[in-house]
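Missing here: one protein chain of the complex. Every other protein chain is in place.
Chain nomenclature is as follows: A and B, assigned in order of appearance, with residue numbering initiated at 1 for each chain independently.
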Amino acid sequence: MSRTGALRVFAPSLFVFALSIAGLLLGSYWQYVLALSISAAVIGTALAMIVSYARCITIATGAMLAIGAYGAALPVVRLDVPFLVALLFATALGGLAGLILAVPGVRFRSHNLAMVTFVFQAVVIIVLRQSKGLTGGAEGLPIPAPVVFGFRFSSDADFLLLCGFLSALVILPLIVLLEGALGKNLRAVAANESAARAFGINVNRHLIAAFVWSSAVIACAGAIMAPRYRIIDPDSYGILASILALAYPIVGGMGSPWGGLVGGAVLRALPEVLRPLADYLELMFCILVVATIIFFPGGFGSFVTGTFRRKPAKLETSARSEPRRAVHDFISDMNILGRREVRPPQDRSRSTPILRISGVTKSYGALRAVSHVSFDVTAQTIHGLMGPNGAGKTTLFNIVSGLNASDEGQVLFDGTPLDDVPVESRIKLGMSRTFQHAAVFDKLSCVDNVLIGLGLNDIWQASVRSVHMAMHSQRARAERKAAMAALDAVGLAHRAREGAGSLSLGDQRRLEIARAIVSCPRIILLDEPVSGVSVEEAAGLRELLLRINRELGTGMVVIEHNISFLVSLCNRISVMSDGRIIAEGDPDVVVNDALVRRAYFGEREISA
Amino acid sequence: MLSELLMIVVGGLKMGAIYSLTAIGIVVIHKATRTVNFAHGAFVLCGAYVTYGIVEVLQFGWWAAFVLASLAGGLLAAVVELGILRPIRQADSFAVITATIFIGIGISDIYRLLQNTEILAVRSMIRGAPLFIGDAMITREQIAVVGGAMAVALIGVALFAYAKFGRGMRAMASNPRGAVLCGYSSDAMNALAWFVGGAMAGVAGSFAAPSTGVTAELSVAMVTAGFAAAVIGGFDSLRGALLGGLILGVCETLAAGYVSSAMKNAVSFLLIFIILLWRPQGLFPEAKIRHV
Partner (left out) sequence: MAISTRIRRRTVLQGMGAGVAAGVLGTWPRQASADEKQGITDTEILIGALGPITGPTAFIGGPARDGMALAIEKINEAGPINGRKLRLVYEHAATPAESVAAAKKLTENDNVFILVLASGSTGAAAAADYVRSAKIPTYNIFGATPIIREPFARNVFHGSMPDPVVTGSGMVDEVFKAVPNIKKVGVLAGTYAFPQANLKAMTPILQKRNLEVVLEQFDAAATDYTAQLVSFARQRVQAIIVLGSFTEAGFAIKQAPDKGLTDVAWVLDGSGTNDAIVSIIGKENSTNLRGYYNAPYFPSQTDAPIQGFMKVWIAKYGQPPQGRPNLYDIVAYGCTYVMAQAIKGAGRDLNWTSLMDSWEKLKNAKPSDMGGYDVTFPETVTSTDHQGNKLIGPAQIVNGKWKVVP
């Protein structure tokens, strides 16, 4: 495990460096081409972060390359700054440019974000072109060969080695982040923003970080390569360069950093290899990209891994591994993390409300979805919430978990008002949730889903944890053990490494529960945990929830239409209809309440 | 001074009207099929190329050019939709958006391979002495382009709002499953929406051809301008797109006239950016109640 983890992180760098060494045996023209390829591999890897992981379209790659190229060349040419210092400066400048682009940019998504990157691209090129005194303008800026510690890298072989070495170095931190917590969080954001936020991922900060890192690395690649072009001009870094670079991760594969890396290396070399077809090259390039999108969605990378990866046996998908361990063991595993005092269930005091909802109101236009709802949830109890469709249950959950703001009223968690607590921080208070439409992060493995559930996801923590994961540190192992324990607790340990998207609906709900409990929350909001789940599975889930409640002392609020499930699970039930609470009390009493029966069941009878 | 301003504004309106037409096509396609179409510039190019063929090569009248250019733009768009995008619509919007980017470049490149020359020039639609408002001179061509493009744009807006297929498209946009149940075929409606959007682009190409000529670069220039106009207008509002195009056109020429001609594009792009920051939903967002 440890060895494969380290290999995962170092392999791309080793590959890039090995490529440059192997290139020493080639003729000097091919060495030049290989250097171009390596530089494109770096760009592709950096784009993997934005394009493959965060699923944002960026058309600012050319501008970032230009910022790097000019950012390193100008200090060298004008101020005689040593190449390596200039390179560092250019990289930092690229990061800063990424920040300037992303801070306003991440307010948008999809095509609007693409538009912002386009504006950035256009403006950077115009500014470079117009600052003639500094940049030489459209006529270009001649650049000398790089000199490092007195050695002049002027031959192709020397330069290839330098390029390979620096490229290997610069993609290393990127891979650490991509393969680590930050990368997983970005994929979670791309899969489901609401769910990501509910588990403490600040979406905008993550996207900003992605832009900063990837821009810095792209700028660095631009800075390394620029001296080899001998002269740089703004138009070389135009919109077309950006669009061609966008193809690297798309064609190469969106599933891992390798897609961008190999995609960049191959696509950059393609025009050189296919020189006899130069007239048709651009057209062929476009056809290649569109064909990839149609026939190999996810890129050639996914196609390759899909072909070679051992498919899980059909039997496994239906078989279930029974939880092998008591939830108690899970608690002790959690204690390794030492991040929260898990209160054992002895001091169950049913009197203190962990959650107090008072007068919460929310309207959408003329529709009043939630209207002056008040109720308390006692600590360490299971509180049911039922009501017909459109009663406002999910809206209430969204208010409590912070995804929506209420118009009026207040939610107190353990005595603290939640008004000013952003959704991303609520998991740290001890609140987690599941979603009505199972919201697992489908591109991530089960265990990664649960790792996100730990809620250690603010941008700094995510970065530090990425390093821990790469180093396979004590802490990373403990986290993983906790995640495995949570998976084991819901009976999914045997599928830990499979993609969450491949699970059955029932298993996805189990996974959601594992993700919700792994942080040892004090309360879990469960939104229809057994909808679409078979009867046996529902019974299993009920047992699981009861055990978690009993052994961990976790409080729960459960929305469910399955009345018998709810009655057999809950200590207390509230009933909502048309945005209001119409009844509350012991389960048996509530379901027999005439008002509830009329509002909820209409002429239907209780089936079980 | 004032007459100079008027001339600058009218000059901007002329390009702006063409941007409007392009933007409306983008918005029609987006409203009906939820597809952000970056290949739209290629449809404009197609319309402009057909216009060149009709007006300059075959020497037919302008009416023939308008009809055939819109037909050509529409057919090209429908082919792109049915042949390429339909299979990937099931996948995420990301795939579709990126596909349209490359489809647009690919089509422009096909044009370049067909016609390897710097530019195909197209004569003016209308000639004659210019009109004067005070000292300001306004040409008949400016009036014809602004008036004509606005008329087509308004027809497009009206069709989408009132005609049967417009209703179908709106139904498809707001509730695809419901629309199918009501007897609309989703493939047919999608193709129709693309045809209409492409036809608008084709007409935009006809109007653009005399003032821009036909070049492969026309595609990128028009898609960026049309797209910017749509964003300014709120992206889902036809009226917004119409006004957005005019605003963009006027701002471009004002920037070139009063800030710096070399920074023309930079200034107009920054303007878009500021509008986006100030009103992320655009200047004229469609009133909409969405239940999440």
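What we mean here is this: a residue touches a chain if its C-beta (ideal position, glycine included) is under 8 Å from a C-beta of that chain, and two chains touch if they have at least 3 such contacts.
Quick caveat, the model's predicted, so the values are computed rather than measured.
From the set B:169, B:221 or B:242, the residue in touch with the chain omitted from the display is B:221, counting the whole complex. Among the residues A:179, A:233 or A:507, only A:233 touches the chain that is left out of the figure.
Touching the chain that is not shown, out of A:110, A:130, A:410 or A:425: A:130 (per the contact rule at the top). In the full complex, the hidden chain is touched by chain A at residues 19, 22-30, 32-34, 36-37, 126, 129-130, 132, 137-140, 142, 154, 156, 225, 228-233, 235-236, 240, 265-266, 269, 271-273, 275, 278-279, 281-282.
Contact between chain B and the unshown chain involves residues 4, 7-8, 11-12, 14-15, 56, 109, 112, 115-121, 123-124, 130, 135, 137-139, 142, 211-213, 215-217, 221, 252-258, 260-262, 264-265.
Note that only the chains that are shown with their structure count from here on.
Chain centres here are Cα averages; for chain A and chain B they lie 36 Å apart. Residue ranges on chain A touching chain B, taken from their complex, read 55, 57, 104, 107-108, 110-112, 114-116, 118-119, 122-123, 126-127, 129-130, 239-240, 243, 246-247, 250, 279-280, 282-283, 285-287, 289-290, 293-294, 297, 364-365, 367. Residues 36, 84, 87-88, 91-95, 97-99, 101-103, 105-106, 109-110, 113, 220, 224, 227-228, 231, 235, 262-263, 265-266, 269-270, 272-273, 276-277, 280, 289, 291 of chain B are the ones that touch chain A when the two sit in their complex.
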